[in-house]
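Below is a slice of the complex: some chains, not all, each in place.
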Amino acid sequence: MGNPAGTEPYGDGPAEPADLVDHHCHGVARGPLDEAGFLSYLTESDAPAADGTTFFDSQLGFAVRRWCPPLLGLPAHCAPAAYLARRAELGEEETGRRLLRATGITDYVVDTGLADGLTTPEELAAAGGGRAHEIVRLETLAERAAEKAGSSGEFLGGLQEAVHGAARAAVGFKSVAAYRHGLDFDPAPPGPGELGAAVDRLLAARDAGRRLHDPVLLRHLLWTAAGTALPLQIHTGFGDPDLRLHRSDPALLTDFIKAVRPTGCPLVLLHAYPYHRNAAYLAHVFPHVYADVGLTLSYTGASAAAVLAEVLELAPFGKVMFSTDAYGLPELYVAGSRLFTRALRQLTRTWVGEGAWPAADAPRIAALIGSGNARRLYGLPAAEASA
Amino acid sequence: MGNPAGTEPYGDGPAEPADLVDHHCHGVARGPLDEAGFLSYLTESDAPAADGTTFFDSQLGFAVRRWCPPLLGLPAHCAPAAYLARRAELGEEETGRRLLRATGITDYVVDTGLADGLTTPEELAAAGGGRAHEIVRLETLAERAAEKAGSSGEFLGGLQEAVHGAARAAVGFKSVAAYRHGLDFDPAPPGPGELGAAVDRLLAARDAGRRLHDPVLLRHLLWTAAGTALPLQIHTGFGDPDLRLHRSDPALLTDFIKAVRPTGCPLVLLHAYPYHRNAAYLAHVFPHVYADVGLTLSYTGASAAAVLAEVLELAPFGKVMFSTDAYGLPELYVAGSRLFTRALRQLTRTWVGEGAWPAADAPRIAALIGSGNARRLYGLPAAEASA
């Protein structure tokens, strides 16, 4: 269990944190959302809730009901129907503006790999009153390169150019190899022979509209991105039903982590739950590995402090980074930032209160995890510059 | 850690829960139990405790010592010898009646696959003042069909008939494929060729008294049961030393879960510990998957709230179900129900107290997990009907 009994000592004071870097998130849905549309973003499932159940009855659902209604003028934990009605009344744009501006996020580092019907990084940042940065999804780049390429050579050249072109504007890359294959891939860069054969297969199949899932190509993407030395985010742990959880354990990346180490490319292990202790271990033993808490804290809700404590067991505090992994709903930025801020506050207050942590260092560590580590890693300017 | 310091705010008030559905349990031992016999049910081990140690020195042992002596007129935490003497004095039947009637269980959903020397579902329910329902163990059905069959065709026909016959009276099926092989089996239904060959091997070997462990046959059983669309309970996670823990991770079922999804058969992942977060994830992303907390809460004792909180991180609250998995000892029904009820009460009080959960919804969620979800899933009548 992760929660002391009794009354809440970690109240929402007037001062919510004013400087969070959300180092991994997505855009919000543009169009008006009906109830089914709203609920589809409140789960990692690809289907409606089972008969007799609702996604509102979950830690994430309760977290959204806790923090969002007051930001739209309703009481906390009001009935879902009342909240959805108020949301519809305000419209997506005004709802988004109100919710995003209450998060304390100053920098949005946006994965643009899933863009259908979502706001751009610039639109998102404008709505939230923050600054936009881009993370480029490798598989999306490759699928676009495949659409344009007439030959294996054209594909490989176009991809190389696209990755290095993206590196000039983006602050990092992202791989979803966990979804497309699993993290149990051969750690070495593919040789020219196997690579050429894999590209040929891709180009022959592309008119079928299939997604890139060949481990040879996924490895080539990872190694190409590593060549830019920009931080490389890797999806690990839970996600939607496309993945096999046990093949998303970041520990499976160990040999790749060792192999890529000489390139100097930092690796950011996203999410990782329920293997977040494994991710923290990797961040502990490898200087170029970092650990994320996004998605995980949002979904674990009332237990977020317990889960964050587990990440902080082995991960050096200079290696852990806040994110929301929010997607589609502005509510998810609120839930993610509130759950993170309060979980970290609860932990540091408890540990300082017990004497385990130095009181003077606690705010410094909190600032590292909330924004400092990400600013250092992605080379983002300090918060003041965005005001 | 799962426990707030200080005095116990989750006391046994006068009103223990009066409506629990134990959706997975077994019968109690008929004969009088000596100390060795009693202790053999207080562990998942297949051997006496190591020299110098006792199974009473465990979370389950302490839980039994906490709750059971007062129900037999002794002080809580009295010495084990005093408890066993009192138990012998009362006899198995009276002990069972007193203990079972203090659990709050109204419905016993009994796995009849292990029946040697145990009470029947009807006897159990009569002793406990509740209602009996049956879960049929697939491997037991198949082993019985093999005893009677003279040919492959007879076996397959007899099995088909047995499964569909059982489906008319039982409320669900159970598979112990985790014990017999591991959950890393081929997810597809076996083709006629491999099935026929496997049946031939079984029939040729059956006089050796061997248990069914061929993954081809285990898969055939799962798919046959799925055809009935009754809930299918699958053992996952820890158990006795027959299993290999890492091959009992429910995440290994992912491809089977996807394959069986179109049949509409609900899958109930039993126990799951220490992979209960994985089971909760599967219940989150797949509409037809449910998560159980039985066995796990009994054995983790003083930490039951911490473990239950982990299940509730990702599992939708409409998908989690109480059970005891009690087996042999009526004490295990008491420990399982008390640990569950108090853990859930501790969590919901803490979360409501912190503002994380809506106070008005907490009793509703508690009722879903304690009985409502199981009533909906297994089609059981409401509690009132049993009064």
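Letters A and B mark the chains as written, and numbering starts fresh at 1 in each.
Just so we're on the same page, contacts are C-beta pairs under 8 Å (C-beta built on N, C-alpha and C of every residue); 3 or more make two chains touch, one makes a residue touch a chain.
Everything quoted here is computed from the prediction, not taken from an experiment.
Asks: Since every chain here shares one sequence and 2 of them are in place, how many copies does the full complex have in this file?
Replies: If we count every copy in the full complex rather than just the 2 shown, we get 3.
Just so we're on the same page, only the chains that are shown with their structure count from here on.
Asks: Starting from the mean Cα coordinates of chain A and chain B, work out the distance between those two points in Å.
Replies: 36
Asks: Taking the touch rule as given, give the residues of chain B at its contact with chain A in the complex, in rising order.
Replies: 1-4, 6, 9, 249, 251-252, 254-255, 258, 277-278, 281-282, 284-288, 305-306, 308-310, 312-319, 346-347, 349-351, 353-361, 365, 368, 376
Asks: Along chain A, where are the residues that touch chain B in the complex?
Replies: 1-8, 10, 43-55, 57-59, 62-63, 65-66, 76-77, 238, 240-241, 244-246, 273-274, 299-303, 306-307
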